[in-house]
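Quick one: the structure is below, questions incoming.
What you see is the complex with one protein chain gone and the rest in place.
A, B, C and D label the chains in the order they appear, each numbered from 1.
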Amino acid sequence: MAGTTTPPAVGMEEYVEPTWGSKLAYVWRLLWRDKGGLLGMILFLLMVITAVFAPIIAPHDPLEQNLRDSKLPPAWYEGGNWDYPLGTDRLGKDIFSRIVYGTRVSLTVAVFGVLIAGGLGLLAGLVAGFMGGKVDGAIMAGVNLWLAIPYLVFVVVIASILGRSLFNVILIFGITDSPIFARVTRGEVLRIRQSGYVESAISVGASTSRIMFDHILPNLIGPLITLATFEMSAMIFYEAGLSSWAERAAHWCQLGQHGRSLPSILAKLPWMVIYPGLAIAIASLAMNLLGDWLRDVLDPRLRRSRA
Amino acid sequence: MSNEQPIVRVENLKKYFPISGGFLFNRHHGAVKAVDDVSFTINRGETLGLVGESGCGKSTTGRAVLQLHKPTAGHVYFKDIDLTTLNTAQLRELRPQVQMIFQDSVASLNPRHSVNKIIGEPLRINNAGSEREVHSRVIELMELVGLNPRWSKRFPHEFSGGQRQRINIARALALNPSFVVCDEPISALDVSIQAQVVNLLKELQEQLGLTYLFIAHDLSMVRHISHKVAVMYLGKVMELTDRTTLFERPLHPYSQSLISAVPLPNPKLERKRRRIILQGEVPSPLKAPSGCVFHTRCPLAYDRCRTEVPEYREVRPGQFVACHLADRDGSSIIPAQIA
Amino acid sequence: MQRYLLSRLVQSFLLLLGVLIVVFFMIRLTGDPVSLMVPKEAPAEVREAFREANGFNRPLYAQFFEYLLNAFQLDLGHSLKFRQSNLSIIMERLPSTVYLATISLFLAIVIAVPIGIIGGFNPGSAADTVGRAFGLFGQTIPGFVFALYLILIFAVRLGWLPSFGRDFWYSVILPATALSIGGIGQFVRLTRSAVLEIRNEDYIRTARSKGLSKMAIGARHVARNAALALISVVTVQYSYMLGGSIYIESIFAWPGLGNLLQGAIVDRDFPLIQALAIVFSFFVVTLNLLTDVIYAVIDPRIRYGS
Amino acid sequence: MTKILDVNGLVTRFYSVDGVVHALNEVQFDLEPGETLGVVGESGSGKSVTMMSLLGLIPKPPGRVEGGTAVFNDGSDTFDLLKLSEKELQEVRGGKVGFIFQDPISSLNPTMTIGKQIAESMMTHLQLGESEARKRTINLLQQVGIADAERRYDSYPHEFSGGMRQRVMIAIAVACEPAIVIADEPTTALDVTVQAQIIELTQRLQKQMGMAVVWITHDLGVVAGMADRVLVMYGGTVVESALVDDLYENPQHPYTIGLLGAIPKMEGEDERLVSIEGSPPDLLQPLTYCPFASRCPFVFQRCWKERPLLIPIGKNHDTACFYDVERGAPRDHV
Partner (left out) sequence: MLRKSIVVIFLLAAGLLLIACQPQTVEVTRVVTETVTETVTEEVAVEVTRVVTETDTEQVEVTRVVEVDAPAKAEGELVVAITTFPNAITPPNAAERQAGNVTAQIFSGLVWIEDDNSISPALAESWELSDDGKEYTLHLRQGVTFHNGETFDAQDVVTTWEAGKDPKNAYAYVYEEADSVTVVDDYTVKITTPEPDPLFLRSLAAWGVYPTDYYNEVGFEGFEAHPISTGPFKFVEWVKGDKIVLEAFEDYWEEGLPKVARLVFRPIPESATRLAAVQTGEIHIATRFVKEEADQVFGNSDVRVISYANDRSYYIAFNNLSSGIGQPTEDVRVRQAMNYAVDRQAIVDALFDGQATLSSGFVSPFNMGFDPAIEPYPYDPDKARELLAEAGYPDGFQIGFACPIGAYPNFEQVCEALSGYLADVGITLDGGEIQFMESGQYWDLEANKELPPMFGDAWSVTNGEALDRLQGALLAEASYAAWEDADLRALIEEAGSTIDPDARAAVYGEIHQYMYDNPPFIYLYYPNVFEVVNSAVQNYKPRAAEDYYLKEVFLANSK
């Protein structure tokens, strides 16, 4: 062997532990590559900021009524003024402030709805997937049953029993959406259980709880986060439709509140619907784009390993 | 090896997978006899190679030996303890001594765990000391298997196939086992890397006095690493003997054809060689043939093979065969078949 | 395969039984049916008479078993508002709903699948971009808002199409368009991703290695396999269109089940809501079963599978 | 004899998330009519990518063929494969060049009968009608050793065993009697006994139809028995090319030497296997020096500075190395 000076071999470079900065830079690279994801992320962050700082951003209390200033058009139209940038509704509430606070409500519904649905679904899916056999059969039969019952029945029933409140909207979303999470969780659990690393963990004597919490749960996160994003988008979408429902809270659109007169509002006071509607569409779009991106990034089957 | 003391003794091991299904109530429609009456012993410090084509039950045997699949029947003695009688807790206690290296090095490493976590997991499970001690043991193991210890915080996808298999080996060795089942540890690797891993396994065996059950379908590798070799076909051992005997004077027609099918990396020899090309493929274990399971593909099969299951027995000292022909005249059929 | 289908049939039956039970108790949870159903002005004795006449004074379990027994005899009770058997009311409306849903589904497939296929075959192309945007548009625009604009434009402004009802063969165009928009969005995205995935399959590489043209690969190899990926979504969407078309049917005064349900909710006609819930569940369960059958028919791996 | 295929300077890159993968770096080889060329190398060495690049089968994006020529000449036609339009390539694929892929399970369309999958090729290239194609397909199925071909025509892939599926793949590849068949690791997923069957079948068909066969494999044993010539690839480039006997007896590239040493013998006492330490090269870097440098036992400074090109060192024997193994010293005239 010819004794020679060799520079460090390719691929053998010193391992640098990723810092927060480098991790963020990596995420940024992934985002930059998928401009849709980038847009989704920016919009999502905007939504979060809007929700968190709603009292600072909104010029008015969303519930404050001022009948003298009712039905003002957006500021740039004749008759509008910058006190109410996007105009007012029939009680003289500021549409812009309502959208700002509505972001809060929509995000709350989406986040907690997904948390409930995800929590219930995760639990059911984990138990079903992990226990297998009769337990699995029973849980999945329940899941199928749940899915076979029309969503409106839940709405009608919960509305009648518990009345309308933001919490109940969340509850409805949580309950009706949980079977989806259960199915996905179960599927993933079954897949992960079959995986080599679980088998090898068993072979070194890992306990059931260790397998559950150390091996199965962390690997569930990716697919579930992706699913959650899509479901949040759907919830924001439906919350607008159901918002008749959760009264009082400052909602986007409040389609139900306008009830049957929505079309006439569209014609006469379009700003009352357009801007909130646009907010919903943008939110829904953001979550969809973000979900698409997360699916690409988090799905281990699509992730490229470094050769 | 001089040490002739059996450390692992497998007796009449069976693993049947029930086929069930149907509506309303699960009914058993029969069973796949993945492992059907397999017996062998492995001496301390020795390697038993287990070869056969896919679906022959060699991996299931490996898992059944380690009780990762509960055997349907039979006994597995490890240092005279019958593993089949142990409950989960007792087994867990014994796990450190018996370990397994899995085939697919990608799938058998949790993608979300660092190397440190993966290799240290068996130690942590068995409470082998403080985190600092565990870490120093991990470093030690990484060095042992030829991994740069500074990579301990990396994740599996940042390693190449060969390196991942080294991680697997390091984990298996973490608890100082005396017996390791290697389930096709090299078949997913490139040729040059295969040699690295096999060399490593051999070195470790010499260094640590390990006993291996080495499962593979690559006969040349099995020959290289094993002391004894068992040939499986459809859940049964067809032939078991020391490796020299098997490769030079195989008795079972299946062993013969298997050996003859291995391509040799030598063009001249290869051109001269006459192969026994078996017809067809391994039948589905769902519908295993009657009599000798090999009779449907055996070039020498005759009536008796179709009806009567050949007895698995010691035809010559140390050479166990399950074939009626070997019964008649074990040695006479060899020269006719192998060039 | 017959065994498989038989077992799915039995499962579906059990599922329906479950639905019957759950729906009954859920509806009962909503409160005393009598105060919901009797007009506000009615005197107290009228309420009691009503309670008695409808059997609401009996113990719950007795009511439940009678309900179950009746359900097995295809008697889903009587509507309070219409004073008719629920099933006969539903059967009167069913054809309209099935017709609308079927046309909508057809429309969604015919529009969305080609867009998805083109996008999936040319990811990143202009056609793909437009297609994806169209898909997102379909998924983000609320169907009923879309419906109102359809009426404003095509009925009021242009006067091309009727604004409501089911009087002419072309009456279905607007409601079907409105109802299909969400499905179009979903189908575009799913078809696209299915095609993208299938494009990377080894057998497509094989097909290309045979020298087949893009068209031939698309038609012979991608389409069928993409269809497999789409079937379950299509049936889910169809059951949604059958059951969830409340807004659309209501806006277009379409004489179907969604409209009926809308009215039933407004009128708090709980027996009818209950019957409709059961019928909608029946759709879901039947369509699930149908999905399995279709899979069994077109996927040879199931057809001959173990 | 004119070469049926002459490839020079083939460059293919993949534009991936992590950067540009330099998959092929000026690959150079040729193929004579009727010969069997073994292409050996480990995964990522570029064996498959080379063949796929020639026929436009690499996924685009992210792949891109960025340079080189590949002159195809079957006696009647001469053209550069890399300059053909997609439409022209379609005529070549399946018609003049047949492909056999590694995994017969995923490489067959699960929802199409195997008969149709074979006949499809004939109908495309030979302009046969359905019944004629069916007749010839059944005939072909018999030739590749599928019993009861008439009935099996209408079977689906999942009803076949692995070996049978690979026979179907072979039938697809040779359906239009191409001049070249490229077999991409066709036996890797198969058992040894089945592998032997497939090798035998391929050889028989090759003789019968007079095709040139390119047999891609990582198993030096397989090509030893069947190839006329062997190409060893490493790091997206050809490192050695020689007649089969010459290569096995007299390997010149350190990688080839290592590869041969890594295979255990089937006879005699076992010695320690020669293992090539280290890992395959990172193709994210452009190849400015010898790709094998980091693993080479003979490496010296020049190897890190310059990339060795393929040079003839004997009759029909080329290698890309600065070190003369026989002499035990760097080559001086390169």
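By definition in this document, a residue touches a chain if its C-beta (ideal position, glycine included) is under 8 Å from a C-beta of that chain, and two chains touch if they have at least 3 such contacts.
Since we're looking at a predicted model, the values are computed, not measured.
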Touch partners, limited to displayed chains, of the chain removed from view: A, C
Hidden-chain contact residue, picked from the options C:134, C:240 or C:282: C:134
On chain A, residues whose C-beta touches the chain left out of the figure: 34-39, 65, 67-68, 70-71, 73, 77-79, 90-92, 159-160, 163-164, 244, 247-248, 256-257, 259-271, 273-274, 277-278, 281, 285, 289
Contact set of chain C toward the excluded chain (per top definition): 30-32, 35-36, 39-44, 46, 49, 53, 79, 81-83, 89, 92-93, 96, 129-130, 132-134, 136-137, 140-141, 146, 148-149, 151-153, 155-156, 159, 162-166, 250-253, 255-256, 259-260, 262-263, 266-268
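FYI, only the chains that are shown with their structure count from here on.
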Labels of chains that are neighbours to chain A and to chain D: B, C
Chain pair, most C-beta pairs within the contact cut-off: B-D
Distance from the mean Cα position of chain D to that of chain C, given in whole angstrom: 52
Geometric centre distance via CA averages, chain C-chain A, whole Å: 25
Multi-chain contact sites of chain C, meaning residues that touch two or more partners: none
Junction residues of chain B - those touching two or more other chains: 160
Contact footprint of chain A on chain B as seen in their complex: 66, 68, 91-93, 95-96, 99-100, 102-104, 106-113, 121-122, 125-126, 148, 150-151, 153-154, 157-158, 160, 168, 171-172, 174-175
Complex interface listing, chain D residues touching chain B: 42-43, 161-164, 191-197, 199-200, 218-222, 224-225, 227, 244-245, 248, 258-267, 270, 272-277, 279-280
Residues of chain C touching chain A in the complex: 14-16, 18-19, 22-23, 26-27, 29-31, 136, 139-142, 145, 148, 243-244, 246, 261, 265, 273, 276-277, 280-281, 284-285, 288
